[in-house]
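A single protein chain has been removed from this complex, and every other one stays in its place.
Up next is subunit A:
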Amino acid sequence: ITAMDSNHQSNYKLNKTEKKFLRKQIKARHTLLRHEGIETVSYATQSLVVANGGLGNGVSRNQLLPVLETCGPVDALLMPPNKPYSFVSYKTAEESKKAYVTLNGKEIVDDLGQKIILYFNFVEKAQWKELGLQALPPGLMVVEEIISSEDEKMLLESINWTEDTGNQNVQKSLKHRRVKHFGYEFHYENNNVDRGKPLPGGLPDICDSILEKWLKEGHIKHKPDQLTVNQYEPGHGELHDIFDSSLCFCLSFKVVMDFKHPDGITVPVMLPRRSLLVMTGESRYLWTHGITPRKFDTVQASKGHKSGIITSDVGDLTLSKRGIRTSFTFRKVRQTPCNCSYPLVCDSQMKATPPSFPESKREASQLEQEYVHRVYEEIAGHFSSTRHTPWPHVVEFLKALPRGSLVADVGCGNGKYLGINKELYMIGCDRSQSLVDICRERHFQAFVCDALAVPIRGGACDACVSIAVIHHFATAERRVAALQELVRLLRPGGKALVYVWAMEQEYNKKKSKYLRENRMSQGKEEEGSSDTPGPELLVEQVPDTGHKEPACQMPSISDFQEGGRNSREVTNSKLPVHTNRTSFHSQDVLVPWHLKGNPGKDKPAEPFGPGGSHDPSPVFHRFYHVFREGELEAACQTLSNVRVLRSYYDQGNWCVILEK
């Protein structure tokens, strides 16, 4: 059915506006299905999905409900947070049909005065999948009413916002935001303080006495010596990195702070006025936090001003308008080097500068040590558990070899291919002791060595394989040298099979498995391949005001390390961090690996397990040089004693079979 044809003949001709409306309604239907997995049906039911009528696009419950009630009493109105749609159920199909016909295309006005057009479609049932109990990020605590209203007033008044140029307590006036530092100046560009240059004056007296009180009451363990005061206008959030604050509290207005885990899970935490947010352990070091630039927060309609996780009960959410917010962020500056247990995400423990494209053999070797070898040692168990299915073409190659062949697997990893063909004598070698240990557990012959210097006598092998190895070498010379070694091992007439990761993840119009397996839980908000920002309207409004809320601006490790996409243009440029399951934008990249706690567990489809607990996991970056079409072949052809027998593309890899 369409809104048009309830009483019309089938050969009724639609006019231009009606056609346009129909197009938009169909588009809404497709978007809902494709992006949200919501199936609409073409027959009347009691429930409807209301596209463009969601918390995610600025429509609140008390705006939408009266509109819906014009067609009858509403049984339920479900408004999922951050979504540009809602679900409404009426008691009878008759009433929902009425809504479908009369409200489709209805123009309403949101809290900011923007015009919005609603599009209705029938759904089988109005329900929202609960994600299960969400727990606060580990180590996070919200203490309400930490200070009295009088103290709050005094604190706010104690900050003198008038410019004192050339004075202590560095103050900066930024767009929509004012910042003032006490104790030490906190530099946002490199997320650091200058330990050697404290600001005179220290913290304001009133802060000092309040901190003493908290110390005595046990809310904090150490007394902070640095303070940053931020004052925000509504619609503007703050960007935090993961290393800074251990304490933070809100004054003058309540707000929702989003905590984001490297896996992509976001937990919204409500911070009421005068509350103290204490971040320790994982909530501080692994989760990033930020307050999304929004004019409204999604809060619980029934709970009012209480703190805690914003409920996932979508029948109880509405919007709360933001006001001017002042935040006091207290930090204790470390005087000794950091020894936290998160070395790979720790600023101090990582190299002083983010990794860049290597300029020399030594740099290449160091890069590989840091971003290949060390990582594989750490992730071996988890890595092995995800590498269990041998690739068919590799199996084919091995099975076609004559019985009794001596075969070397250089970069054998967990020994995936060592047992494929029992008629062969296969030995594996890998740079990672941990991975070789796994081979040994499986009773394979394996040893530890570097692929550039394989301790096998020349000409001893009937065949070699090197699967997903050579792309870990940081320079072209080293990659060719690795190929050279492979060839050295072969007897004349011997064959080698080489697989490397391809830059082109889409070939012959088909996407590789790597791209296709894009799960919801993968962080889409990171520098995504798509350009669509976060919450947005499903179907364009008329008129298009161009007003779109920016995507949740979470600084993550990738932001921290990203030197920009055009890194090749500049010498000694930073290596970009790749977003998993997307196309490659650069040949030399760092690819994240999210380590899971229990390598034996299946990868969860939902971010949270049934207990509500979640293993927070560190992120490791591995260096890759992904190959362009023809590059591997060309590298082989620089070797004097080989012939390329076959060159092909297999599931996102460039492959070569060569003969000595």
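The definition used in the following text is that a residue touches a chain if its C-beta (ideal position, glycine included) is under 8 Å from a C-beta of that chain, and two chains touch if they have at least 3 such contacts; residues count from 1.
What we mean here is this: contacts and distances are computed from a predicted model.
UniProt lists the omitted chain of the complex under the protein name "Multifunctional methyltransferase subunit TRM112-like protein" (options: "Multifunctional methyltransferase subunit TRM112-like protein", "pyruvate dehydrogenase (acetyl-transferring)", "F-actin-capping protein subunit alpha" or "Ribosome biogenesis protein NSA2 homolog"). Across the entire complex, the residue among A:200, A:455 or A:492 in touch with the chain not shown is A:455. Across A:385, A:445 or A:637, the single residue that touches the chain missing here is A:445.
Among the residues A:16, A:388 or A:403, only A:403 touches the chain that is left out of the figure. Residue A:427 is the one among A:427, A:577, A:619 or A:657 that touches the chain not shown.
The chain not displayed touches subunit A at residues 362, 365, 403-404, 406, 423, 425, 427, 429, 431, 433, 436-437, 440, 445-450, 452-458, 460-461.
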